[in-house]
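Of the protein chains in this complex, one is absent; all others appear in place.
Let's turn to chain A:
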Amino acid sequence: MTTCCAPGTEGAVELERLSHALPSTEELVLSSRQVQPGLRQTDLSVPGVHCGTCITTIEKALQALPEVERARVNLSTKRVSVVWKETVDGRKTDPLDLVQTIHRATGYDAHLFSNAEDAGDRLQRDLIRAVAVSGFAAANIMLLSVSVWSGAEASTRDLFHWISAMIAAPALVYAGRFFYQSAWNAVRHGRTNMDVPIALAITLSYAVSLWETMHHGQHAWFDATVSLLFFLLIGRTLDHVMRDRARAAISGLARLSPRGAMVLAGDGGREYRPIEEVRPGDRLMIAAGERIPVDGMVESGSSDFDLSIVNGESAPAVAGPGDAVQGGVLNMTGSLVIRATAAARDSFLAEVISLMEAAEGGRARYRRIADRAAQLYSPAVHLLAIVAFVCWGIFGGDWKQAMLIAIAVLIITCPCALGLAVPVVQVVAAGRLFKNGIMVKDGSAMERLAEVDAIMFDKTGTLTLGRPRLVDGQDIDPGYLALAGGLAMHSRHPLSQALYRSASGSAARFAGVSELPGQGLEVSTGEGVYRLGNRRFAGGGAVPSAELSEVVLSLDGEELQSFLFEDALRPDAAAAVAGLDAAGFATGILSGDRAPVVKALARRLGVSLWKAELSPRDKVDAVAELDCAGTKVLMVGDGINDAPALAAAHVSIAPATAADVGRQAADFVFMHDSLNAVPLAIEVSRRAGRLIRQNFALAIGYNVIAVPIALAGYATPLIAAVAMSTSSIIVVANALRLNRLAGVERKLSVPAASRPVAVEARLA
């Protein structure tokens, strides 16, 4: 940065970074990886990209920079990967420029993200490859089998069987390895799972078919073996898509904590040290726009702090010398020196992280419907096959025949339909929700959401939009509004921003405005000294209202105008809460805000259960208390302070405007403003649950018919192939019925613009 010839630029950049919560230069450098000497790659998440124009704009803008080697936007994952040169013409590259270029070109924020999910993607790719291989093998073997079924005789049949055997062998090894590995793991630990009968069935049926082929037998099961594998792999792949990805929420929280801090040495020197090396007693220099690295005490300077990580509120709080500040809190306006009182691992943020770890560990105990079904299913199948083998052996006397029947039982009962029953429904349901702007993290979330009976909402940012809005705009003198707007444009305080937005266009121009952290703005003009800020600072007598935030404009200590702000209700919040109440859910509010504000909102929404002034730990406790009482809680929240509660609740939903950590901790994320997403997600999940149960019933009904045929010894390869395919197709077709939800969706997703509340929200 060329601070020498353009003084003030650095500050402006800082402010821009602050207002959009952009990562800092140090963070960017630390998180980038070297692709080759002199070249580094940075992967950024840009949630805003949504169309072809975004791709071209971002790529063009980045490629225009001299330091950028190449840039590529991925629209599906909404990410940008940039490869940049470490130095250009001897000047060190500042990767913050990349982020700012994206922001300037499109107005979208870019964030860092961790590579936690890459391992999952690799497995997904392996699974897709296995599906392709087994699909190829199944198609070719089926082709040969059709000829055998239509009457190929003697040597031709043997030839076809041999070719089938040769195609099936590598497919079994390559595509079947997922089942073998999982089955082996289960058996080695003395357990059994769905994969044990699958592995047994495909191995035994292959072995017996090979033996039959060598002895010029009439029936070979190669087609059944491989198409079984094919169907099961489809189910497995879909299931993997819906599996819970390793949650990155904890790393997201960890990312909030700065990676280092500027430590002031005793001799006046400064040193940028990694966060782990900051010790209690160190004096740290905190610039405006930085997060407090560790718990500390303000030594000098005062500033406004964004305490949203502590209480979820957007309204900042003031702290000056002697006040304690928590690690992770954002310093907004002034620069400070703090004395560290705790090491990073003992700081507030570390406590929230450990709360989160505990909560996520608890959730892992939930067992998915498919797993529960497998637990009953696989012993039953084994038992059936063994009984068939023993009975036919003893009573029939022909052990080879008995073996064939036992294998037919294994193949017929193989959980093809069962393996597809859950993942297909969940994938269709997730697609349905995605169309309505709701993202689902994993399949089990929908199972859990269908079970909830209590819904807890956070206040700021969830029931409300979390953006202050000017009240009674028409009663305010436009002249004063213009003056206030002109002053307010010099501050990043959320209330100032709201004031400036309300006055936009008519805002007056001032020069030399100074901001006094924690108090307000001041400017000396020909007419006198204008002040804009809290009542004590600007002057004036009336008692401030408890429920609304207030800003006063004064001239030489004489009050000209007061501005009141409220937080606009999220569109459809009242309707959604009332609807959920009527549907028999217990609803409540868990907020970190002051009691009078929470009480007023609870009364307005008709919610009887509310708790105020909760810390992140209190929220987790409140959720845990309900949980102990046997209630399944859905937590809807957005803040960092909600994140542990989001992770602790039975299931959770967050708006897309939520803090990164909140979004990652939640099971569902909704993109649109309307709170109707909550009832819609519940409705779709419940329907998905019903369809899953229907699918189970279908799969079991199929077994009830097919198993006696196999036990009686009438199951030929042809019958097995037909039965297996039909049952799978029926289950998939049933899952597709979920697409007929259009009616419910229309009811719950009235275009936001037609609602008066939404219009207000837009103005604000």
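Rule of thumb we're sticking to: contacts are C-beta pairs under 8 Å (C-beta built on N, C-alpha and C of every residue); 3 or more make two chains touch, one makes a residue touch a chain; residues count from 1.
Just so it is clear, contacts and distances are computed from a predicted model.
Asker: Write down which listed name, "Glucose/mannose transport system permease protein", "Cbb3-type cytochrome oxidase assembly protein CcoS", "Cobalamin B12-binding domain-containing protein" or "Phosphoribosylformylglycinamidine synthase subunit PurS", is the UniProt protein name of the chain that is not shown.
Answerer: "Cbb3-type cytochrome oxidase assembly protein CcoS"
Asker: Of A:R125, A:K400, A:K435 or A:R737, which sits in contact with the chain we cannot see?
Answerer: Among A:R125, A:K400, A:K435 or A:R737, only A:R125 touches the chain that is not shown.
Asker: Which of A:L65, A:I163, A:M285 or A:I730 sits in contact with the chain that's absent?
Answerer: From the options A:L65, A:I163, A:M285 or A:I730, the contact with the absent chain belongs to A:I163.
Asker: With the full complex in mind, choose from A:R70, A:K400 or A:R536 the residue touching the hidden chain.
Answerer: Touching the chain that is not displayed is residue A:R70.
Asker: Considering the whole complex rather than only what is displayed, give the residues of chain A touching the chain that is not shown.
Answerer: 51-52, 55-56, 59, 70, 72-77, 125, 128-129, 132-133, 136, 139-140, 143, 156, 159, 163, 167
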